[in-house]
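The following block contains the structure, expressed as structure tokens.
Heads up, one of the protein chains got dropped from this complex, but the rest are sitting where they should.
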Amino acid sequence: MAIDAFAPDTAAAAPRVALSEPRVVRLVLIAVALGFLVLFLVVPLVVVFSEALAGGVATYLASLTEPDALAAIRLTLLTAAIAVPLNLVFGVAAAWCIARFEFVGKSVLTTLIDLPFSVSPVISGLVYVLLFGLHGWLGPWLQAHDVKIIFAVPGIVLATIFVTFPFVARELIPLMQEQGSEEEEAAIVLGASGWQTFRRVTLPKIKWGLLYGVLLCNARAMGEFGAVSVVSGHIRGETNTMPLHVEILYNEYNMVAAFAVASLLALLALVTLVAKALLEWRYADELAATRRH
Amino acid sequence: MTLRTRSLAALLLGAALACGAPAAARADVTLLNVSYDPTRELYVAFNRSFAEKWKAETGETVTIRQSHGGSGKQARSVIDGIDADVVTLALAYDIDEIAASGRMAKDWQAARPHNSAPYTSTIVFLVRKGNPKRITDWGDLVKPDVRVITPNPRTSGGARWNFLAAYGYALDKAGGDEAAARDFVTRLFRNVPVLDTGARGSTITFVQRGIGDVLLAWENEAFLAVEELGPDKFDIVVPSVSILAEPPVAIVDQVVDKRGTRPVAEAYLNHLYSPEGQELAARHYYRPRLEAVAQRHADRFPKVTLFTIDEKFGGWTNAQTRFFGDGGVFDQIYAPGR
Partner (left out) sequence: MAGLLLRAGSWRKPSVLPGFGLALGFTVTYLSLIVLIPLAALVAGAAGLGWEGFLAVATGPRVVAAFKVSFGTAFVAACLNAVFGLVVAWVLVRYDFPGRRVVDALVDLPFALPTAVAGIALTALYAPNGWIGALLEPMGITVAFTPLGIIVALTFVGLPFVVRTVEPVLQDLEAEQEEAAAVLGAGRTRTFLRVILPAILPALLTGFALAFARAVGEYGSVIFIAGNLPMVSEIVPLLIVIRLEQYDYAGATAIAALMLAASFALLLVINLLQSWMRSRHGH
């Protein structure tokens, strides 16, 4: 790297000062960063709550306790309650074989696990229509045996599992890779069973990373729109999740109710962020150093 | 940790069980009505009326489940296997597509009077209060400074009626000159800044978002918008001619036969033709077929010359391929280098 050694001497006089920017520059940068975040994150959030409360608190509560809204909340909770544990088990299994063993095709497997992150949600829904729709591969068989997948809860759950598929695995793999497998190997050599080793040695080491992945997985599971929209069928009180219910209310000119349900989802997002931040501050060293999603 | 894991598991299980419990009390019989966007309010009232009637006649409690969306999207759900007992869509073509997939008899339209359309509607203009752009007829929509809001004819049933109404007007005006009519709709769609996928989306864009000078809308949708959002904000303009829109209804044979719901589904659709059903339709600004009901509400529906799709375009199947098929007239409007 060529640096002009005989350039102005101001730097030499106060090298420490030169490691930071002038005060003005710092203030400007902070202002730019905050301005950007306020414009893109804070204002939309404020709008959700202000529109939701535009009709007063009574209207707000009424829109949340109306039967269709309750049904949507129930369905959303149910979907997350199925999808998140399944992806949790998968995440642990995938991390166990990828982070603890060396085998041919490992990088391919890792890439494939990442795939749902970059597939458009609409496509995630479409593939299940192609598979389970009346004219899809399994459609006629399902019809004959009266099994309902799409336009019913199983389809919604499947689409949700698809889009939240990598969350737990992506969190655990780098964490477990970093921790290495010496402790587990020692436990096995000392005679512990595989299950004991996992429960007593591995789990305590990864619990916060696990929780972190579950948190993000859950937020996405409850908020997915595109994929679920393709497979839902939009039957009121039955196959509408909260995000779909928001869209329906929006289309009924019922802005206050739409934003009321939306505010519930926004609240969920905020709780997720707070929980996440707490985890990061308290257990920073027990979470993977390279966190990304 | 183990304790915590266990309580977490218990919590999840509890949540799953709580959610698994049926949401509503079990009804004796249920119907699923898959309908299009602007009928939400009508069917809320109509379903109540039918449930009462059915209860009185048979003692059975009937619960009607509703699904609403763009007509094409809804027909797609039925084709892909949603178990709709009845469909009440925006145009015959969408039901033809369902029939083509084998889910119902091909001659469904002959099953009920008036081409299986128990009520009719037409296309009118919704403009801002006082009509600042002085829009009085179709011809005003192609003025350079007029912004027109309509949904996408390739996905919305209402938008196809809009398109054909405009085309029919231009055809009359030009004495049957197809090229002139084509030019007219091209210029009209150049004035469209937003193309929503459904009729409701367009109404929201126009009414809530304040975009555009005129909304091409179902008559009932326009009246509803005025009623819901304040008569002091919008005016309805009725053009010199418009199209007679016939939103049809049908039974999905495959589903009612499997579920054994044919009698109640038949009764449900027939109730649409009864004086009560017609009265409800009229109250929700759908033009009733029954003369007596139409008389009673004559002041509700402005007089307008209506042409039908059969006389102007030779029926839906022809119109669909010619105008809205791949590479059809609508696609050519948006072809590059227009």
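Each chain carries a letter (A and B) given by its place in the written order, and its residues are counted from 1.
Keep this in mind: a contact is a pair of C-beta atoms (placed from the backbone, for glycine too) under 8 Å apart; a residue touches a chain by one contact, two chains touch by 3 or more.
Predicted model only: the values in this text are computed from it and were never measured.
Per the touch definition above, the residue from B:Leu195, B:Leu215 or B:Leu290 contacting the chain not shown is B:Leu195. From the options A:Leu53, A:Val119 or A:Leu203, the residue with contact to the unseen chain in the full assembly is A:Val119. Along chain B, the points of touch with the absent chain fall at residues 70, 72-73, 75-76, 79, 97, 152, 154-155, 192-197, 205, 208-211, 324, 326, 331, 334-336.
Seen across the whole complex, the unshown chain contacts chain A at 1, 3-9, 11-12, 15, 18-22, 25-26, 29-30, 32-34, 36-37, 39-45, 47-48, 51, 86, 89-90, 93-94, 96-97, 100-105, 107, 109, 111-123, 126-131, 135-137, 158, 161-162, 165, 181, 184-185, 188-189, 194, 197-198, 216, 219-220, 222-226, 229-230, 242-244, 246-247, 250, 258-259, 262, 265-266, 268-270, 272-274, 276-277, 280-281, 289-293.
One rule holds in what follows: only the chains that are shown with their structure count from here on.
Rounded to whole angstrom, the centroid-to-centroid distance between chain A and chain B, based on C-alpha atoms, equals 37 Å. The touching residues of chain B, when paired with chain A in their complex, are 1-2, 12, 15-16, 18-20, 23-24, 32, 37, 40, 65-69, 77, 79-83, 101, 103, 198, 200-201, 203-204, 207-208, 225, 228-229, 258. Here chain A touches chain B in the complex through residues 67, 70-71, 74-75, 77-78, 81-82, 84-85, 129, 132-136, 139, 142-143, 146, 148, 150-151, 199, 203-204, 207, 233-238, 248, 250-253, 255, going by the rule given at the top.
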